[in-house]
Each structure stands twice: as structure tokens, then as C-alpha cells.
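The other protein chains are all here in position, but one chain of the complex has been omitted.
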Amino acid sequence: MASYLLNTNAQEAEMLKAIGIEKKDLFNSIPSKLKLKRPIDLPQGLTEMEVLAKMSALAQLNKVYSIILRGAGSEHHFIPSVVKQLSSREEFVSAYTPYQAEFSQGILQSIFEYQSDICELTGMDGANASVYDGATAAAEAIQMVLERTRKEILIADSVSPEVIETIMTYTSCSEASITILKTKGGILHEDVLKKHLSENTAALMIANPNYYGCLEKVDELSRFTHEAGAKLIVYANPLTLAYLKSPRACGADIAVGEAQALGLSMAFGGPYLGYMATTNELIRRLPGRIVGQTLDTEGKRAFVLTLQAREQHIRREKATSSLCSNQALCALTASVYVAAMGPVGLKEVAEHGLRRAHYFQKELEKIGFKLKYEVPFFNEFVTTSPLAAKAVERHLSKYDILSGLSIASHEILWCVTETTSKAQLDEVISYLKEVTQ
Amino acid sequence: MSKLIFERSVKNRRGITLPEFDCPEVVLDYETTRASSPRLAQVAEVDVVRHYMELSRFAFGVDNGFYPLGSCTMKYNPKLNETTASLEGFNSIHPTQDPSTVKGAMSLLSNLGASLCEITGMDGFTLQPSAGAHGEFTGLLLIHAYHSDRKDLKRTKVIVPDSAHGTNPASANMAGYSIINVPSNPLGGVDVEALKAVLNDEVAALMLTNPNTLGLFDPNIEEIAALVHKAGGLLYYDGANLNAIMGEVRPGDMGFDVVHLNLHKTFSTPHGGGGPGSGPVGVKKHLMPYLPKGTIIDEHFVENTKTIGRVRSYYGNFLVNVRAYTYILSLGSNGLKEASEMAVLNANYMMSQLKDQFTVAYPGPCMHEFVLSLQDLKDKTGISAKDICKGLLDYKVHPPTMYFPLIVHEALMIEPTETESKETMDEFIKILIDLKEKASTDPDYLKNAPYTTPIKRVDDVLAARHPVLKYEM
Partner (left out) sequence: MKRLYAKTHEWVIVEEGKDFVVGISDYAQIALGDIVFVNVPSLGDKVTQGESFGDVESVKAVSDLISPVSGKVVAVNDALLNAPELLNSDPLNTWIMKVSGSVNEAELLDEATYLALDKDH
């Protein structure tokens, strides 16, 4: 059994003597009737060697693909060694929330830098210190926009289904009412939007690039939304924002999304990194922790958790969100990644994906996989084919390739990142030819 | 102080490079590209390393020293957990891979859920919630679904003790409930008479933690459970204090219907400066039909027609769950029980050594944590709990939790955890007593503490009045 206890039997005896009780009396305050009168029905503890062997065996039961052509909310990117090294420093990993500012300037500064990175990519004025993932960021954003007379939320159906599901669950007991707008040809059209906008609309939410990889006409949608007095929430992958126009520049009031692509592994779904950023007007509506810059008593620049009067420990039942713990270490990891890559590196990562996805799409077209939505896309796109999507997945899996996601019986959502070279894409095509001819 | 990474930036400096483009350029149809490059820091790899190395010198973790933060359970984070969480078979799998290709992950999550069931006396767990508050929200949605399914729509209220953590009423509010606060009795437990007065058919649930936020086991728990159930309500357990009772008593056996746990507290996963955590939710059979999508039991995804939906994408903070599972395998049945025993012993030892010098908020044996009230010190010397905490920083010790729970004035909540030694605790006790002395002999000194930290007390009024939340590039 591993033991992380320090007190020896002798020390234990000393302490019991100092308290004036016997060991068997430690739990006297628990009524005897309730006590568990048997051991916990789990195996005895194992040594480190044994645990590692067991865990390695479990890990080996999971197939790690060498080529990954799937995104849909979880992307495979190259994570530089410096990111892994620095984000595993024990001072960061084993630290608590930085409530004691004088003691935690390192943590607070790293969060401030993360917030700055997010604001620069999204074009916004303020960001919070992270939330659990993109889906919960979107759900919390809904809460931010509700007004006394505006409780209707419009969401394009080209937003990720998991994000929409999360929003539906989050708002199931709230005053918000959700309307899903049908997209056509992969994007939301203004006539559909205009039909649903009213003086009761709080906001429109779209994703850009959206779940299908398509680029929405954000500027136009923004104009109509604002004309109706509503707000625009844009859900965006921050890696694409190194290349694409920022949500703010397109008219968004709030930008949210999943930042896993910034240096976090796919990790079977978590831990990920939800970001939330907004304009000066709405900063005080952001949920969760926020780091601000200030001065200490000697006039030195310092960082501190601020705007705390929004939060649960002060507002309690009047808080709009119960957010407490967030994804702090993931935010630090993302800011190390952004620093290591720099603006040029980030743009290159995005552009590799853009170029290779378009190349791959054209090659797929040649062998019978038609592009489903004939609108501009970034590094993800949907194909339809006579071949069943699951059959494609099974075939490529034999070659250690994870195909795009089957989103319908004959539809596949592909994603290409900097981790797959042109040569590898050609290889994939050759394997697919085996089943398309 | 430290430069910001942006202040280290030098134009055209590069960090990581990538291979040359091997596919043709793409010109997008709309005017969708950025007009100019983001003004992020342009630094080399060694700049990044030196920057974060410097920041790490201004961070303090459990690996640096004692962290007696009440209610946070800052126990040692075993390094084995980091090794297992880094295994490629865990961190390089896509969440949508066919279950047949991720049998290890499905098995791990199932076994973790089953282990947590056994430890807590519940029937099924979802590992999807990513923090305690997230678990609370999930649990309350499950309660809501249960009552709605039975067409019991009058139940719009949730009862919360005044000693509860702020996330409890906040999560209940998010789930659409209005809050009834119920006072504590002189021993810090729920005032049963006050509870009876507010229990009726409009109450959906009572949220409790046991031991409570004063570190005391509520002896009336059976009666409380019976009263709530008789009134048709459900009983919710905030598992923040589970470290006191593993192997001794189980929330499921105390009568709780829903439980959330904090893996980043009780199960040794690291705090990471504020996260990521994991807040699994366990339920009794009658609530299992409502568990979220993405719940894995018996190595299968649970298909519930009455599911509440999902509370986030995918299955939760998987790598955090991997760490917790590693811990449970390491400690096992015997180790978990020993951990709670030592946690309670350590807390009682510290209390016995401090009770003559300080006022203990609620006298008598404690469980894994205890609360001091510094109100009389403040009355006599003007030195507050905050001043004492700032004084501790000069000794390079992390202060205990201050000003929580709200029902104790000038509160300091101390939780040593089981992974601390007698000698560490003795040192801390001596420091606290020294500070108390200083409060009488030189209060002005403490009022302006700390002196040896990189920065002095911060102007948090300025930070809140004129928020500066990002660097002006």
C-alpha cells in the first residue's frame, strides 16, 4: 500500500496523549448505528510499482491513432516540449486558488497574461480566468445576456450539438427560452434570423467556424441582431483567431469557446478550457474568477482576484453563477503554448490546417467524397459519399488512422491540423481508394 | 516585480517553428481574415522558460509547504498520479473514438464510479461534473427532474444552512430554486426545530455537509433525514468534507439521496492554482434514470430517456479522474480509512495545542478541521483574522481559510490533512502563538504585514472600481 502519511506510531501516541484520548475514540461523535462496521469493500492498497503496472495495462487497452483526421470539439495538435515541462512545475500544479495575493503573484500574473491573450485573439476588453469547457462557457454566456424584457435566445443549429445540449440543460430551470434556427447549406441565413428576431430577443449565438467547419456571415448577422436591440455571442476556436477576423471586429458582444487546441491534449474529453471574453459594457456580468491589475501599498504593480462581489462566496443565492474552481492550470498551459508559438507560430498552425484541409477536401472529391456545404470553410468540412461513414471509419482504423466523425450514415466531418503532412494525406487517400473503387 | 511576457517581447523573435507549408495557399471568399497579426508576445523558447521559472518562484503549492486551508483539503498530490495521467493511452485518445477502441478508458471510469459508490454508499455515479459547484448544480438538476417526473411541481424551494459554502445556494439558484436559510444551533449543527418550521410540500431538498463547515459531525443527521424525507424532500450531500469519514460512515447510509465529491480535495488530485478539479455526483437508485448523457456505468454509456441532458461536453475531466483512480488503487480499502483517521487525529492535535491561546468557535472534539474565532483578539488589540493571516505570510506559511464559515466572527478555519507531520504542525502552532503575542505587543507591525513578500498588501478597491483585466498591447 502506498502511504503518504508521515506520523510514526510514536508520534501518533504523543499526539493522542496531548489530546487526552485513545485512538478508538476519534470517531465517537458518529452515532454507532450509522458507523460502517466493515472495511470498505475495495482491494487493499497497492505499491507504486503495482499501480503503475495496472494503469499502464489499462492505458494500453486504448488505441492511440498515428494519424488523426477528427476534430468536432477536440483537436489533435502538436504540443511543444516546453509547454509540458513548464505546466508541470510543482509550484503551479500544487498551488491553491490565489486568494492571498501577496503570496501568489506568479499564479495571478499567469492568469492575467492568459486573459490578455484571449482578449487579443477575440478583440475583447476583458476575459475571465476560465470555465470548464467551451460548452459551459456558452451556457454561462446565455445567463449574461438575459434582461428583464429579453429572455429569448436564438441559436443556429450549426453550433456544436454538445454545446446546444449543454445550453438546454443549463437553461432548463431558468427564464431563458431557446429557439434553434435552421441553417441552410451549412450556414445561417439572414431571412431565417430576421423572422425570429424580436424585441424579446436577448441574443443570437453562432459559431465561427461552425460545427461543420463553415464560415458564417458574421458581419451581416451581427448587423440585424443589433438592429433588433439584441446581443451577439460568437463561439470560436481561438486557434483560428490567429488567422481569422476577431469576433469583436465582426460585431460580437461576447466571445466564448473551447481553447483545448491551445496546448492541451485530447485526453478523452478533459480537462479542457472554456474561455469567456466580452466588452467593457458587459465585464461585470462575467461569471467566475477574474484577475485584475492594481498597485500595492508601495505603488508597485500587482495582480489580484477582482470583481469578487459577483461571485458565489459573496452573493450566495443572488449570484448568477456558482462557478468556483475553474481550469486554472489549463489556462496556464494555454498561455505557455501561446508564448512558445508566438503570433507567427499560431498563424502558421492555423494556416497549415487551412491549407491541408482544402487540399485533402479536393483529393477526397476526386474519389467520390462530395463536399456537402459549398460555402467557405476553415480546417474542418463535411463530405457525403456512397460509402457508409462507419465503413470508412473501420477501414481507416485498420491502418491506424482515425477518420473524421460520422455525423450521419453517409456523412463525415473531417478535420486536418498541422500534425498531418501532405504525404500522410496522400497515404490516406490511397487507403480510401481500396474501398471506393 | 516580474515583467509580463508581453514586456519581454522583441519584434521578430521566434519561438517554436513548424515545417514549411506543403499544400497550396487558400484564399477565403469573404473578408474573413484578420487585418493584422495579433499583438501577442514574440519571444524565444529560453525567454518562455525564464519567464515561467520566475513566475513559479512567486507561487506556493503544497509541494512548497504547509497549507492548512480549512474546507480545501490541501493534501499531498502523489507524483505517481502525474505519471499515470501522462500515459499516452490516456491523453492521446479522442473522446469520440468508438468505445471498442477505448476499453481501458471505459473500464477505468466504470471502476472509479463503482469505487466511489462503495466509499460513499451510493448506487451510481456520473463523473461528468468538472468541479464541486458543477456537481452541486448537476445534483440539483437531478432533484428537479425527480420531482417533475412525479408531477410534484410545488417544490420550488431548497433549504440551506447558514453555515454552508456559498456555492450551495448559488447552485440552487441556478437550478431555479429559491433559498430558505436555516440557522445553526449552538453546537454548529442544523437547528432541528427551525428546520421543522420550514419543511413542507414546497421544499425540494435540504443541502448539507456532514461533518459541517465547522468540522463537527451533526449527531441529529438521522432525525434530519427522516424529517426531510417525510416531507417529501430529498437530501443533498456536499462532499467537501469527505476526508473526515472515509471508512467510518457513508453519506448513503446517513440517508442522503444525492452526493457530490471533490476529487481535488479528498482524492489528492492537484489544485492547479484554481483548477481543474472534478466533482462526480452519486445517486441512489430512484435518481439514476435522470443521470446525464455521457455517464459510463459497467463500461457502457448509460442511455436514459429521462436524462437531464449534459452539463458539459464529453465525459468530464478525464485526466483528473485518472489521477483519483490511481490514488484509490494506491491507498485501497485500508489506506483510505487510515487517511481519514490521521486527518481527524491531526486536526484534534492542533486544536488541543491552540485552544488555550485562542477561542475555538465550537468546543469539543472536532473532525478533520476546526474553526478559531479571533473576535476577542480583535476587540482587545484591533488585530483581525486577516492581519494574522498576513503576518503568517512573512513566515512563508500559507494562512488558513479566513472569514468562513460566515456564522463565526473573525473566523480562521484550520485543516491540516493527514499528509502532515507532528513537527510541521508544532512549528505552525508556535508561529500562530508568536503572532498572537505580537498582536498585543506591536499591533501596528501586524497591521502592515507582510513585509518580506514580493508585494505588500494590494489595493483591491482600486482593482474593483477601475478594472484593468488585460495588458494594453
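Which chain is which? They are A and B, in the order written, and residues in each are numbered from 1.
The criterion applied here is as follows: a contact is a pair of C-beta atoms (placed from the backbone, for glycine too) under 8 Å apart; a residue touches a chain by one contact, two chains touch by 3 or more.
These numbers come from a predicted model, not from an experiment.
Among the residues A:88, A:308 or A:436, only A:308 touches the chain that is left out of the figure.
From the options A:17, A:318, A:366 or A:433, the residue with contact to the unseen chain in the full assembly is A:318.
By the touch criterion stated above, the residues of chain B touching the omitted chain are 403, 460-461, 464-465. Residues 148, 284, 308-309, 314-315, 318 are the ones on chain A that touch the missing chain.
Criterion: only the chains that are shown with their structure count from here on.
Per-chain CA centroids place chain A at a distance of 20 Å from chain B.
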